[in-house]
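What follows is subunit A.
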Amino acid sequence: MEVRAGEAVAVIGANGAGKSTLLKSIAGLLPSRPDAITFAGEPIGGLPAHAVAARGIALVPEGRGLFASLSVEENLLIGGQLNRPGPWNLSSIYDLFPVLGERHAMPSTALSGGQQQMAAIARGLMANPKLLLCDEISLGLAPIVVRDIYTRLPTILSAGISLVLVEQDVVQALKAVQRVYCLQEGRVALAGAAKDLTRETIAAAYFGV
Partner candidate 1 sequence: MNVHVTFASRSSRAGMALCAVAFVALIAAPAWGGRDDLQLLSEMYCYVALASLWNLLAGYAGLVSVGQQAYVGLGAYILFAFAILAGMPPLAAIALAGIISAAVAVPVSGLVFRLRGHYFAIGTWIVAEVFRLTASQVSVLGGGSGTSLPAALIIAIAPSRQLRDFIEYWVALALVGAVLLLIVLLLRSRYGLALKAIRDSELAATCNGIDVRRTKILVYIVTAGAAAMIGAFIFLQRLRISPDAAFSVNDWTAFVIFITVIGGIGRIEGPIVGTIVFFALRQTLADLGTFYLLMLGAVAIAVMLAAPKGIWGLVVEKLGWQIFPLERRVIADGSTVAGNAAKT
Partner candidate 2 sequence: MTDWINVILQGVLVGGLYAMFAAGLSLIFGVMRLVNIAHGDLIVLAAYLALVATQTLGIGPLVSLLIVVPLMAAVGYALQRLILNRTLGEDLLPPLLVTFGLSVIIQNGLLALFTADDRKLQAGAIEVATVRLFEGVYVGLLPLLQFAVAVAVIAALQFVFYRTALGRAFRATADSPEVARLMGLDNRHVFALAMALSLAVVAIAGVFLAIRADFDPSIGPARLIFGFEAVIIGGLGSLWGTFAGGLVLGVAQAIGAHINPGWQILAGHIAFLVILAVRPEGLFAKGRA
């Protein structure tokens, strides 16, 4: 599978299909063969996570993973500690997510679930990545909150980065992306443009029936 520059791609699939494993492998948290993953023409499969991050890949981890003993702003500063050049800094982040600006001095644990998810995405953006990987951003959030977060995605994409969304919430994900990969037991069972896929073909690939 591939993700082109400036493109948004969704990876969907049932529980245990290997979606999170895929993202963690790309980010370097799980070991893989050096040539199994290439980024901007270079093999990165053998690199440790911090080196992958330095090349411009940011992962927003499942469960958000905010640093509990850091304030909201400190979480964002950690995200930006590589000092990669790009459009995202504290003020542009606070324009995108005003609520984070209002609560920048609070402990990250004091945020609501939706705000925590925004902070996690914002922290990923602070690295000014070329590729942003998002693992289950709708997990455990109310539908209205999920919609609120998804409305920010076009702004994020307009800055020219590539996006990979791993989602259980297929309907929401399909609206936000150009192309879709459906995983089943660690393999790509279906690939195609989001607008071409019907509910039936997805269901077939999803459950392997």
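Selection rule, in plain terms: all candidates are chains of the complex that A comes from, given by their letters.
Annotations for the structure displayed:
One rule holds for everything that comes next: contacts are C-beta pairs under 8 Å (C-beta built on N, C-alpha and C of every residue); 3 or more make two chains touch, one makes a residue touch a chain; residues count from 1.
This is a predicted model, so every value here is computed, not measured.
Candidate 2 is the one, among 1 or 2, that touches subunit A in this complex.
The part of subunit A that touches candidate 2 in the complex is made up of residues 27-29, 48-50, 53-54, 58-59, 61, 65, 67-70, 74-75, 77-79, 81-82, 123, 127.
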